[in-house]
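Only a single protein chain was left out; the remaining protein chains are all shown in position.
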Amino acid sequence: MNQYKARLFISFSMMILLLLLVGFFQSWALCLTIVNLCLISAIMALGVNIQWGYAGLFNVGIMGFAALGGMSVVLISKNSVPEALQAGGLKMFIALFILAATVAAAVYLHKKFQRKSLVILTILIGYFITRYFYSDASQSIESVNPALTGYLGGLGLPVLFSWIAGGFLAAAAAWLIGKITLGLRTDYLAIATLGISEIILAVIKNEDWMVRGVKNVTSIPRPVPYEIDLQQTAWFQDMIAKFYSKSLDILPVADQAAALKDYISEASILMVKLSYTGLFTSVLLLLIILATLALNSPWGRMIRAIRDNETAASAMGKDITKRHLQIFVIGSAIVGVAGAMLVTYDGQFTPGSYIPLRFTFLIWVMVIVGGSGNNLGSVIGGFVIWFLWIMAEPVGFWLADLSTSFLNSENFFRQHLLEHAQYIRLIFMGLVLLLVMRFSPDGILPETNKKL
Amino acid sequence: MKKCLKIIVVLLFAMSFSVAGFAAGTVKIGILQGFTGPIESLTPPMALAAELAINEASDSGAFLGGTKIVSVRGDSTCIDASAATAAAERLINSEKVIAIVGASCSGSTTAVVNNASVPNGITTISSSATSSALTMIKDNGFFFRTAPSDARQGQVLANIVIDRGIKQVAITYTNNDYGKGLSNAFTGVYTKLGGKILMTASHEDGKADYAADVASLSASGANDLVVFGYLDQGGKGIIQASLDTGAFDRFILADGMIGPGLTDDLGKGINGSFGTMPGGESEAAQKWAKVGKASGIPLDGPFRDGSYDAAALIILAAQAGNSADRASIQKHIMDVANAPGEKIFAGELKKGLQILAKGGKIDYVGAKDIEFNEVGEIFGSYQEVEVKSAKFETIKVH
Amino acid sequence: MIKVSNISKHFGGIKAVDKVDLHIQKGLITGLVGPNGAGKSTLFNLIAGLYPPTYGEIYLEGEEITELNSHELFHKGLLRTFQIAHEFPTLTVFENLMMVPGSQLGENIINSWLKRGQIRKQERKLQEKAEEVLEFLNIIHLKNELAGRLSGGQKKLLELARTMMVDAKVVLLDEVGAGVNRTLLRHIGDAIIKLNKEQGYTFCMIEHDMDFISRLCNPVVVLTNGSVLTTGTPEEIINDEEVIDAYLGKGIKEEETA
Partner (left out) sequence: MPWFTDILNAVVLMCNFMIVPALSYGSQLALGALAVTLVYSVLRFANFAQGDTMAFATVVTILSTWVLQNSGISFGFMPTAILAMPIAVIACLAYVLLIDKFVYEYYRNQNSKPITIVMASVGVMFITGGIVRFVLGPSHQIFSDGARFIITTREFKEMTGLSEGLAIKTSQFLTVTIAIMLVGFVFYFLQKTKTGKAMRAYSDNENLALLSGIDPAKVVRVTWILVAVLTTIAGVLYGLDKGFMAISYHQLLLPTFAAVIVGGIGSPIGAIVGGFVISFSELTMTYAYKKFLIYLLPEALEPSGLVQFLSTEYKFAISFVILVIVLLLRPTGIFKGKVI
């Protein structure tokens, strides 16, 4: 246990030191950007860790849930488009209602009569009615000023609500997916979720009336002030002037205004980023506290028992499928929250940016490297891996440059290496994953309960 | 094992220090492109073209009294907005670049402009972000692009198609904001002019097989296929599959599809296909062709000329304000890009720098006939090109 | 108590259990014996709901339970142990026992955040109960050990201990004595008798140790090749020619690890 505490201390203090070094030697804005994305990654990894580390569910569909979270940001925070609502809103709602009714009827009929033909007939009829309303509606919505809107828009609520909504949206999807797939064996589950996440993305990309599809939604409202506005706010200017009064006084009077302007602009950037850091940190802390409380309660004991031995846990009266579904939903909801946070931070929703390498496999690397089953492990994993992912690129160039510096600059090999240095990042990530898995298989912070 | 972990830790630390040397009398220009990701194959020559301008100016010795310029590359990944922002932050705040050439794709460019360029007050000139949404971006005058908006190209191309008497087409577009935007713009104008679109279908880049796409496009009954895609991605896959099955033999192409990469591989099969590609007066294009050829950069793809121009504009603007200060660069971009002044073409940066040093005025024409409108976009003239005996030939300029 | 009627289980072409009728009577300790591969464990797994039978029905106190899952059977009062111990290796012995009782307040994740006081109280009670059980089985010294670190015999005891955490109606014991030393085996036997007499537990057990069987069980059911050969008191079974032929005669007398 003491060894664990030492590891905990060393790994976190090293990470903090690294970030501080970035701040001192490169810039604080970069440092905060990295920290903010590390925090989001940590939350995403936490969600996956709950599924994998607690319950052994191998979910390779993280990308889909992150995208759903991101989609909810648009649906919540953007203003509605009245013209589009007028053009096809009603029909679209009818279509969606009929779709829901069809599904409900099919499920009811299946349970009541067990007749496949009846169910299929219902689905077919429902499909054609839905499609009749739907194709009309989607066309008229999408033709409303397609370059700017072409979608129904959102609810126009404060963007922070969308973090909760993102969680719920992802949870709802996870419930549906879990209902279908959780009976499957681990590797089948993995590939099924991989496929389903692709389907989710295909729908988001192609249903423009929802969130504009690949046309992207930009200028999403922020939960924090804009740098430019901050720079023009009186209290902020005063505060910075006071803060830097000493260093300003040294300068000649002529230069003071320019210098102050520089300070204000720099401070406004940091201020905005720090506000995000604050928001993200509170979400992360809240989730960690909740997760830890749950894990150390009888609930957590039950979940660990299920992971250890499903047959025995079932014989001891625990409903495995129900619990797996619960965990799948909770973990996916957390991923959804992180997805919503990411889109809020980026200020735009671009469905094209969701690719498995970045949103599924990278998160898995975080979980494994951090230490599966340990909440703080996924936090440190998220930090370390994101840091590497961002910083491996300049290091790749640096390594390529250094290792061939003895060669002539016209040398083919050197040129090739320098031109292809950005791909060192991929090799590097793979190596880190393999090395950690091999030499520290429990990750940086091993699961505390597993003392075997 | 400990050794390996130690190496990782050491590398981690190395990363936090990794600031390249900052020699006195040197300024840096950031080149932020999607080096990895879906357009990873388009970006390396674009970066090379920008670096060509940088080296030309730096070697001339005429820049700010002999100041050297070096380039710093950053990977905007094209699709990952967060990674793009972080890379931009690194260029701006750690590498202290004076301005940025980039980013590549419209999505990552929007993120970079909103989250890094505007807050930090740094000029960003993209040579390939063509989304029409970027026209409306709140950039406080810090964002320019040497690629015209898709809306314009769609219009020009639709006119050309109608002029050629083609009244029925099928469209396939790459499923992103570029393809979709272009397709929307084209469809609007084309149908207004009396054309009929028999089918519009998107395709995903980098997929395994395009036989299904071609099969249904061909079933629409159209004889000509409009392809809004990338020449080494799905767009080429579609054309190849069409030729293989004999579904179409004439293609209507937009800028992303035009380049020898297409004609070299598909050869005479696409003779008679035509399209548009941003590009100016033949004088500008000819001079660029000469400069580009001498440097060995493959000239056959899109956006290379624009990248050269983007870097050149930054350098000239710095010279015009006689300062590598970020704000000063932003103020002078419009001055050097637009008339009045002596016309400067690609390969003539030294001349331009010298005129500016003497206090004269220049009108940078560059490789792409640069002329910015009030929002910092080029209006853009387009070359109508046609494939004749397996080569793209310019028919006329629109 | 439990009535198994005409049950069969086929794995591919193999008839692991073939048309078995079995009646586990309330308040008795039924022994189930037979050579290896006779289908005893399969029969247990069928009753315990691990997999559905190919044909046949199972009733618990007159209610059909054929299609129920093992966790549903648990809540109906049917518990079991496994031939190869199924402990929860990364849980401590204590936790292994405390997880057993059903419908704990803290098993609801929301309660685990909101009703911590009540949960603590409940946990204390569970802990007392677990201590009691461990004392009874003489393994209280292992309470904080990880279950995965126990010896084979200790794991077997842990399995038995788990069934004692709740008031079960029927307990199916699958070779509870295998790998347990003689003294402990005696102790387990006493415990089973005590549970049977004092708390009215009904048991059904698979065992190879005939001494153990004759001390505890009545009646004894003999299974060979997936079907019931005969049923009777231990004495009858031991003296039955057919049984000796089928079971002991073939020289597969199991060795008890002492």
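To keep things simple, chains are lettered A, B and C as they appear, and every chain counts its residues starting from 1.
Everything that follows uses one rule, which is that a residue touches a chain if its C-beta (ideal position, glycine included) is under 8 Å from a C-beta of that chain, and two chains touch if they have at least 3 such contacts.
Model, not experiment: these values are computed from the prediction.
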Among the chains in view, which touch the chain not shown?
A, B
Which residue, B:Gly246, B:Pro340 or B:Gly359, contacts the hidden chain when the whole complex is considered?
B:Gly246
Please identify which residue in B:Gly61, B:Gly206, B:Gly272 or B:Gly360 touches the non-displayed chain.
B:Gly206
Of the residues listed, A:Trp28, A:Phe58, A:Phe328 or A:Phe349, which one is in contact with the missing chain?
A:Phe58
Among B:Ala215, B:Ala294, B:Ala339 or B:Ile395, exactly one should touch the missing chain; which is it?
B:Ala215
From the listed residues B:Gly107, B:Gly237 or B:Gly256, report the one that touches the chain absent from this view.
B:Gly237
Touching the missing chain, which residues of chain B?
36, 38, 40-41, 44, 175, 199, 201-209, 211-221, 232-233, 236-237, 240-241, 244-247, 261, 265
For chain A, the residues touching the chain missing from this view:
56, 58, 180-181, 183-188, 190-192, 194-196, 198-199, 202, 205-206, 357, 361, 364-365, 368, 419-420, 423-431, 433-434, 437-438, 441
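We take it that only the chains that are shown with their structure count from here on.
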Give me the ID of the chain with the smallest distance between its Cα centroid and the all-protein Cα centroid.
A
Counting only C-alpha atoms to place each centre, which chain is farthest from chain B?
C
What is the distance, in whole Å, between the centres of chain B and chain C, each centre taken as the mean of its C-alpha atoms?
73
Euclidean distance of C-alpha centroids - chain A vs chain B, Å
30
List the centre-to-centre spacing of chain A and chain C in whole Å, with centres computed as mean CA coordinates.
46
Of all residues in chain C, those that touch chain A in their complex
48, 50, 69-71, 74-75, 79-80, 82, 86-91, 95-96, 98-100, 102, 104-109, 111-113, 116, 119, 122-123, 146, 148-149, 162
Show which residues of chain A lie in contact with chain B when the two form their complex.
14, 18-19, 21-22, 25-30, 33-34, 37, 40, 146-148, 205-206, 213-216, 218-219, 227-228, 265, 268-269, 272, 342, 345-348, 350, 352-353, 355, 358, 384, 387-395, 397-398, 419, 422-423, 425-426, 432, 435, 438-440
Once bound in the complex, which stretches of chain A touch chain C?
290, 293-294, 297-302, 304-305, 308-309, 311-320, 326, 330, 447, 449-452
